[in-house]
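Note that one protein chain of the assembly has been removed; the remaining protein chains are unaltered in position.
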Amino acid sequence: MSEPPVLEIRDLRVTFTAHGREIPAVRGVDLTIERGQTLALLGESGSGKSVTAKAVMGLLDQPGAHVRFEAARLGGRDLLAMGADELRSLRGSEMTLVFQDALSALNPVLSIGDQLGELYRVHRGLSRKEARARSIEMLDLVGIPAAARRIGDYPHQFSGGMRQRILVAMAVALEPDLIIADEPTTALDVTVQAQILELIDRLRRELGTAVLLITHDLGVAAEVSDQVAVMYAGRIVERGEVGELYDRPAHPYTAALLAAIPDLDSPASELRAIPGAPPSPADVPPGCSFAPRCDRASEICGHTRPPLTILRTGSDRYAACHHSEEMLDGALT
Amino acid sequence: MRFVGLRLARGLLTLWFAVTVTFFLVRLLPGDPVLAVADPNMTEELRQKLLADFGLDQPLGVQYLDYLGQLLQGNLGMSFRQSIPVTTVLMERLPWTLILTGSAMVVTIVLGIPLGVLAATRAKGWLDRVIQLTGVTAQSLFVPSVGIFLMYVLGVWLGWFPIGGAVDLDATGPAATLSMLHHLVLPCLSLVFIQLGGYVLTMRTTLIEALGEDYVSLAKAKGVPPGAVVWKHALRNALLPTTTIAGLQLGTLVGGAVLTETIYAYPGIGRAIYEAVGQLDFPVLQGAFVLLAAAVVVANLITDVAYGILDPRVRTS
Amino acid sequence: MAPSPDTPSGTTREPVLKASNLHKTYRGGLLSRGGAVRAVAGVDLDLYPGETLGIVGESGCGKSTLARMLVGLERPDQGEVTFRGRPFFSRGGVPRDIRRRVQMVFQDPLTSLNPRMTIHDIVAEPLRVHRLAGDSRAMRDRVGELLSLVGLSPDRMNRFPHEFSGGQRQRVGIARALATEPDVIVCDEPVSALDMSVQAQVVNLFAELQRTLGVALVFIAHDLAVVRHVSHRVGVMYLGRLAEMGPAAEVYGAPAHPYTMALLSAAPVPKPALRGRSRIMLAGDPPSPVSPPPGCRFHTRCWKATDRCAEVEPSLEAVDAHYAACHYAERAS
Amino acid sequence: MTASVTAAAVELTPRQRTWASFRRNPLGVGSAIVLTLMALVALLAPLIAPFPEGYGTDTSQPPSAAHWFGTDDIGQDVFAQVVWGTRVSMAVGVSASVLAIVIGLLIGVSAAYFRRLDTPLGVLVDLSLSLPVLPLMILVAALAGPSVRTLAVVIALFSWPEVARVVRSQALSIVPMPFVAAAKVVGGSSLWIVRKHLLPGVVPVVGVSVVLTTSRAVLAEAGLSFLGLGDPNSWSWGTILHKAQQSGALASAWWTTLFPSLAILLLVLSTTLLSVAYNDARNHRSDS
Partner (left out) sequence: QSGSQASGSQAPASADRLTIGTTADVVNFNPLVGNSRTDSWVTNLMYPHLTQMDSAGKRVPYLATEWSYSEDGKTATVKLRDDMKWSDGKPVSADDVVFSVTAVQKEKFGVVAGLITALDKAEAVSPTEVRFNLTRPDGTFLDNVGFWLPVVPKHVFEKAPSVQKFANDANWVSAGPFKLTKVERGQRYIMERVDDFGPGAPTVKEIVFRVFPDVNTEVLALRNGEIDLIGNVLPPATATELKSDPNVKLEQIPSLGWAHLQYNTKRKPLDDVRVRQALAHAVDYEAIRNIALKGFAKSSNSSVLTPSLPDYADPASKEYVFDPELSKKLLAEAGQSNLSLSMIYDQADPNIARWAPMVRDSAKKAGITIKLQGLERNTYLDKTLKRDFDIYAGSWAVMDNPPANLGLAFKTDGFINYAQVSDPKLDDLIDQAQRALTQEEAKAPIQEAARIIRDQVYDNVLYVETFNIAHSTKWTGFRPMPSELLSILNPLSLASAKPAG
């Protein structure tokens, strides 16, 4: 452990207050990403993936949002000890964010050059002209044809894939330590999605950046990530190396997800569906959140919440299930 | 270009509509325009002669086409009462109305935008509530009441401002400009009062909306300083709907100007309308409406252009 | 020149629904800017009783427009849709009995249910419109029956859509489509808006309903695996046209059109072990339907393209057991 | 499925949520109370004060215990005038707005639903909106002769475009909704869809519109009455101001102008606040 992890988060909790009710959207999330690593954060809609990302970026400054970390470190620096200005100077240069929907994430009334160049001007203090030159370089890098000519264009003049590439360009412009990509390809076609994922992966390799990739697509996670963390109802229920996790899931939820995917190669007549629906974040059952839908649930699952613990078997595998050991054993036998 | 062309066509259509509506409304007024000119006890013979003089003996359709024809040549007809061209009557008044409404608009915008920003960036805080409440209250005020109040307090009690008129008689040169501004303060203030609320509230809502957009989050994620997030990223987007509202509010502004000018004896078109109604001076009434409608149309065109400048989605396609 | 039937039973029967040479162009309104969008430009297809026809294609390729024409929501500019040989659009609009026989399930289960109506009213709407149930008692019974059919408890019929989870809402949408006992149900991305853990439930439901009720389904989706899973035959759309069409196994197993190949290869596979397989990466983005390229619509992104592709538009022709619109279609042999 | 049932059961209906967040807004609740009180005053005017008529001996008296709002120049009680004025002002406001809403609703919904009508109706609405309304109202009110009914009709005649615009834009957001398409697929006729889906959908904005149009109508009535185009047989707030102005007592008998002005302000302010509060409550996004 010569180098500290790029991102280290311990016990992140986010609670929203809306309509007089508390919505605990994230209830204790730990994350660690090493340099050059891609961590995929999997989970279905509403499980708290985006909130986690925003909390890490420090974007949840709106009234009604209550964010608490036990520890938050970026490349060894303590984020909790920093002042607002210091944090702001990290954003965009040391850690960056790629949004899901490029059209809504790009400001419609500012030119691409302006929005991209802003990074250089804010963080590097470059002149307008220098910033422009650097922006053109960046656009070239992410494969926007005729970048120099299009630098003055506005977001609506680009296609969906190009916009997403521009977002990626912004994210890598200042060679950050950490890129958080929140479903960066969900709005795109598969053929374009493949291009973007490829692009992010290439830049990661070249720059040695750590990537936190948020997705709900098991396929996407399988394609590009090294580590996978699975979220359910505001908590991480399982994490581990991607191959291992897909092969031998240690949490029934992960297992059920994997089983529910239609397989191109074997169009079985019946998919193994998970009964019921995810709980509403405002009203999570006591004990294990997944218990009501779980076919392995036993009495203890109904009242005692299993903590995320490192597993005996496997390397660096964690799961939050009372039955994970037997699951792994079952898978082995 | 196509965009500008369409807007122009639309403007012309609006103008035609205004001309037509007012033409027929005006003709439907009860009472006899001839009465207002001559002695009520005139002979029938004289009455007929006057009707013919004014072209009122023609069928409505003919009068209408005639009017349109004259209008195309920039001729608004002759005032029944004053025996001078309507254009002369109105051109004397127009500058004052333009000064009044224009200055009210500028002041409203200059005050409204920062106030709206202030309220939006402190949404739900006490300052926001104060600004909102003030805005709503100002919007709810009855123009004559405000006028009387301002006139009495600032004009009579404190004696800071003259209570009527547009410029001092003796003032010349720079003093005249000063005096003009001095006279402008109260009527302009009354108009600003009723306008401001709308601007502030729209500004606030649209800005709050813009501040919740992803592009604002992205700007924050890029480390853009908070001030620039608001003023550069969010505000320009929020200005778009505000511009539209500004265009829509022009009609209200003109209505407010009629009342304000009436109360402050401000020599603008609004007052001319009020007087012309009393005198059944068709041509003046009609001319005034056409002029006001044209002003609204032109202002709307300007709004559209402003919109285009603010919104590249319009500009670049 | 329509593709020959390849129904599950393999018999040649009369198609229930037949679309020939459908065209739809959206023109901007009087005061709007921008050119006409050629959403669908010449699609032929047949749907046979009891079969499921899957349609895949990327966003904006015209799938929804096609679906809307198939149910008579949109009148084709050119070509026509016939139901058992009778044209959809007669002088007075779509005849009521055809309306009854052809139903639709929409993508987003929340917005396709009127938030101000109870589940009962929503499911009963087609019954009311077609006067299919006598008194209100009979209506309730029938609605209850339909809800049970899609796996919902009838005693919740007086609740509002927002009180249900995504999967349950989609079931309500399906119950509504089933109410008039249709012969054809056109499903426009019926599962894409659902959580991954719920998706399988609904996909299973479709498969089961089709088996038990024998309705013919048009199943539109962008997820290749899901389409593969439910369809007997599959059509691949690109920019308003069918690129390939044939039995599912053929299209997936031996794609003839380069676009199908690219699509299949770009789709992320949830198997980390398969990572690093050689993939076809398409360059660029799909062209805009406002100005589709001349000749073969795919030639701008195709690695096989020649000058001929830029000039001559290939028509859908038989390639082995299926049909492809490509001058250089890949033959199995 | 039990878990999701319980989960869903705690969710509030949109209406309940709106009501819950409305209830927490003191301004909104306050306005609703003020409006209710004013409506009561209007309804119960005969019980509160005698109809102001005839003359009194205490002329131009400032407010006192006997005359809460003072008396005017012929000794009538200004309080009684304001109370009875509430009746006419509110009646004109409400009836004008109801009329405007009906017209606006019809036109707005037709424009949104029947695509062929949209362009002509849209242009008509836009054109009407860009006319300077007050001068036109003055004209028509003068034309039709002053009576409460005329005022209501005239104001409605010039207020519907605003309603139509709001209704149209709301309806336009409903028309492309999949549930409308669903109703069409299911076989619903145009009339069915308008009745069952569009109208209920625009009701919330119409609710706000009613409130706003009423307050605008009250202001318009006051404006016209102030200019002397009101109904001489009844008291409205604008009429009180007009009479005060006519008697030349604006400057001295401040109470004859202050109280009707305050009444106007109170009504318009509370309607506006009410609609703002209602909109805020409905707009759950701004609540977070």
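Note that the chains take the letters A, B, C and D in the order they are written out, and that residue 1 is the start of every chain.
In the analysis below, contacts are C-beta pairs under 8 Å (C-beta built on N, C-alpha and C of every residue); 3 or more make two chains touch, one makes a residue touch a chain.
No experiment lies behind these values; they were computed from the predicted model shown.
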item: Partner chains on view for the chain not depicted; value: B, D
item: Identified contact with the non-displayed chain, of D:G30, D:P146 or D:P200; value: D:P146
item: Residue in contact with the excluded chain [from D:A249, D:A263 or D:A281]; value: D:A249
item: In subunit D, positions touching the absent partner; value: 53-55, 59-60, 73-75, 142, 145-146, 228-229, 232-233, 243, 245-253
item: Where the unshown chain meets subunit B, residue by residue; value: 29-32, 35-43, 45-46, 53, 81-84, 89, 92-93, 96, 148, 151-152, 155-156, 158-170, 179, 182, 262-268, 271-272, 275, 278-280
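The rule is short, and it goes like this: only the chains that are shown with their structure count from here on.
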item: Separation of subunit B from subunit A in steps, with touching chains one step apart; value: 1
item: Whole-Å gap between the CA centroids of subunit B and subunit C; value: 54
item: Averaged-CA centre spacing for the pair subunit D and subunit B, given as whole angstrom; value: 23
item: Per-residue overlap in subunit D, given as positions that touch at least 2 other chains; value: 1, 4, 7-8, 11
item: Numbers and ranges of subunit A residues touching at least 2 other chains; value: 275, 277, 293
item: Interface residues, subunit D side, partner subunit C - complex; value: 1, 4-5, 7-9, 11, 13-14, 119, 177-179, 181-189, 192, 196-197, 200-201
item: Of subunit A, residues touching subunit C in the complex; value: 44-45, 159-162, 188-195, 197-198, 216-223, 242-243, 246-247, 253, 256-258, 260-264, 267-275, 277-278, 293
item: Of subunit B, residues touching subunit A in the complex; value: 123-124, 213-215, 217-225, 228, 232-233, 236-237, 240, 310-313, 316
